[in-house]
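One protein chain omitted, others in place.
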Amino acid sequence: MSENTFEFKYEKKVLPQKVFNLGLTLLIVGLIGIIIGFIVNSARTSFNLVILMSWLASIGIGSLFFIGIEYLTGAVWSVPFRRVAEINSAIIWVLPFLIIPILLNIHSLYHWTHTEAVQTDAILKHKSPYLNESFFYIRIIIILVIWYLFYFLFNNNSRQQDNNPNQNFTRKNITVSAIFMPIFAITLTIFAIDWLMSLEPHWYSTIFGVYYFAGTFLAALGAFTFASILLNENGFLAEGLGQDHYYSMGALLFAFTNFWAYIAFSQFMLIWYANLPEETFWYIMRGTGSWLYFSIGLIFVKFIVPYILLLPQPAKMDPKRLKIAAIWILFAHYYDLYWIIMPTYSKNSLPLSWFEIATLIFGIGILVCSFYIFSKRTNLIPIGDPKLKRGLEFHL
Amino acid sequence: MESRKLYAIGALFNDPNKLVKLAKKIVEQGYKNWDVHSSFPIHGLPKIMRLKWSPLGYVALILGLTGTTFGLFLTWWTMSVDYPLIIGGKPWFSFPAFVPVLFELTVLLASVGTAIVMLFIIFKFPNNRHPLHDTDYLKKVSSDNCGLIIEAKDKKFNYDEIKSLFSQFEPDSIIDIYYQEEETSYKPKVFDWKFIVFLIVVAILTSAIGYLFNNVILYLPPFDFMMNQHKLNPQEASTFFNDGFGMRKPVPGTVARGEAFYPFKGKPDEAGTKLINPLLPSKENLELGKSKYNTFCSPCHGWRGEGDSRLNGQFPNPPSLHSEKVRNWSDGRIYHVIVEGQNIMPSYSKQLTEKERWAIVLYIRALQRSLNAKQEDVQ
Partner (left out) sequence: MNQIDYTIEPQIIEGNPTQSQVNDAIAKPLETKPTWKYYLALGISVSMLLTGAICLGYTFYYGLGLWGINQPIGWAFDIVNFVFWVGIGHAGTLISAILFLFRQKWRTGIARFAEAMTIFAVMTAGLFPLIHTGRPWLDGYLFPLPNQHHLWVNFTSPLIWDVFAVSTYLTVSFVFWYIGLIPDLAILRDRTKSKVKKIIYSIFSLGWRHSNTHWHHYEMIYLVLAGFATPLVLSVHTIVSFDFAVSILPGWHTTIFPPYFVAGAVFSGFAMVQNVLIVIRKIFDLEHIITLDILEKMNKVMLATGMMVGYAYGMEFFIAWYSGNPLESFVFINRAFGNYAWAYWIMVSCNVIFTQLFWIKKIRRSIIPMFIIGVLVNVGMWFERFVIVVTTTSRDFLPTSWDYFKPTLYDIGILIGSFGLFFTLVILFIRALPVVSISEVKAILPNSQPKHH
């Protein structure tokens, strides 16, 4: 009973070399920009790298979360696309290479790393058992190790199944997913507090972990949807995947766009209403100078535009519109992270020039290259998965 | 049995696959008035039946936006126009605080409205007189089968042809569905006497309940606890005080806060020479004087101070304020009368503050001037 009798004829196709060339070009151009950036203004470049690092981490860890959810809920529509999420999640291997240059410049990023400033500040002194450099490094290492461990478990089981279609691998991954969920919640929250919230070490918000999670999952879904549709349209996946599968992706994107808006509004509303000075200054920073327009823009970029794009039912099945919405949402998360991180660097005006553009180009380059390299190693469809047949035949 | 007419021919199936095949065939043959019945929705059938995309999504969108707009108008108008209140230091129109209400109104109108549109406008419900009701066909659909009918009013309707078409698809049974003309075409009359009696009874009952609640029940305990508290209201008698008055006078020899001791008690002439009106005849002061005069003075002195009392002789009429004597009085002299009273007129020092008294004096001057205008006033 546990053996999979379904035979799926799959011929592995490799992405064209020009994809890699494009990615490599972007990567090198971006890298040159960043190196010059470090020479010209290392603080600003470090801030940009934090945005990039947390964006890529979002895509990677959000994809792992997506895989876990698929296993736990027994979803079938996403099975033919699961490899896309697995390949996306491989981006977390890049994180150390971004974290090291950031750590070298940590003093220009995080106010709480200045021990002499902490000594004169009662609140920072109170926080120093948590916010100190050595514990910060330990947390980074632990979190990354945990993420790598789960990445390895998920992917290993899934890939082994390709050659040996045994349902036990699915069962193993279901167990792994169940254990992963609470650990994911805790590590992601600590990650968000450490890298993003502690940029303003006096500020605090209990919902912040959930806020970062909402953006994380949206970014991962955006990357997943975009890559899946692109691959499917160009015939890298299987026959028969279409509207009904796209509808599921569109519905998820739409649902989590609303979820993000809900969490963002809750956080803003409560702080605005209670009007306590120890909390409001974070929003006031984002409402002064040109930041005000950027903040209003966030509402449009991250909520209203994708909401309108995805609201009509036919739009969720239309691959063209879905691709636009997915890529939009992916970069809306970048916008969101910029909104969280950059006001600490520049209080009154919007820092926007070649520093920022180079970082973004570098990031896209990394994503494309990583996708190419990791997609080469595996089948693009989990051919041994017991749910694959149902997934291919999925109808609404 | 003559009134029975053929409504449609129905075919009942146990296997939905057969039904879908038949439905495809019927579409091919170009029948218009046909329908499929099943006690649960059959997937993929709307496409086969070539039904139009349901407009309910757009209905919901429009109704939802109406709800949002209405909510926005309601919150804006009540909170920043009609009854502006500053709460928690927030501006009158504090949008984030209105979002919950806007959201709820959107959802309320959209969901309830869409349901109403579907049931009562698109489906034209309630409709218990449709020919299909109470037929074996519908009963079987309700329990075990799914069925398909072609109505007799279809242009291509041909009894034998359809029968043979149906039997090609091996249905479990084929049923002729009849209906009675007078039953389905029955329309309820508005001016039926039963209905009118019913309306009257409802009207009487609601007004009786309304009257009972508003005029009787709300004056019974515990609803009247707020009205009957252990305290004295103005003008009420009291058994506690010897003089029986609920309202008390100030303790003798005390001066209220903000008031000065009045040094000219019993010295009207001295008051007339020494007191000077501190107020200027500004519009504001005259308005104040007018309102206070109309409240406290005009019942006896008349609206224009002509001594035309509105008390219908219950008290002797006072003299006119336009006499030579009063016109020649100084402001202080009039002020003294207000403070101390004169003849039958009592003191008004308890009712009026100093400023209000002087404002009344100003107003009396204005009245005097208006009735005895000089030439230069006209210019």
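Here the chain labels run A and B in written order, and each chain numbers its own residues starting at 1.
We adopt the following convention: a contact is a pair of C-beta atoms (placed from the backbone, for glycine too) under 8 Å apart; a residue touches a chain by one contact, two chains touch by 3 or more.
Bear in mind that the values here come from a model prediction, so they are computed numbers and not experimental data.
Listed residues A:274, A:308 or A:352: the one in touch with the omitted chain is A:274. Looking at B:110, B:165, B:297 or B:334, the residue that reaches the missing chain in the full complex is B:110. The chain omitted from view is touched by exactly one of B:94, B:277 or B:368, namely B:94. Looking at A:63, A:88, A:170 or A:232, the residue that reaches the missing chain in the full complex is A:170. Taking the whole complex into account, chain B touches the unshown chain at residues 15-17, 19-20, 35-46, 49, 51, 54, 56-57, 60, 64, 74-75, 78-79, 82-83, 85, 87-88, 90, 94, 97-98, 100-101, 103-105, 107-108, 110-112, 114-115, 118-119, 122-123, 125-130, 132-133, 138-139, 141-145, 218, 221-223, 225-226. Within chain A, the residues in touch with the undisplayed chain are 1-2, 4-6, 73-74, 122-123, 126-127, 130, 167, 170-171, 178, 181-182, 185-186, 189, 193, 202, 204-210, 251, 255, 258, 262-263, 266-267, 269-271, 273-276, 278, 386-387, 389-390, 393, 395-396.
Throughout what follows, only the chains that are shown with their structure count from here on.
Those residues of chain B that touch chain A in the complex are listed here as 43, 57, 61, 88-90, 96-97, 99. Looking at the complex, you find that chain A touches chain B at residues 265, 268-269, 272-273, 275, 311-313, 395.
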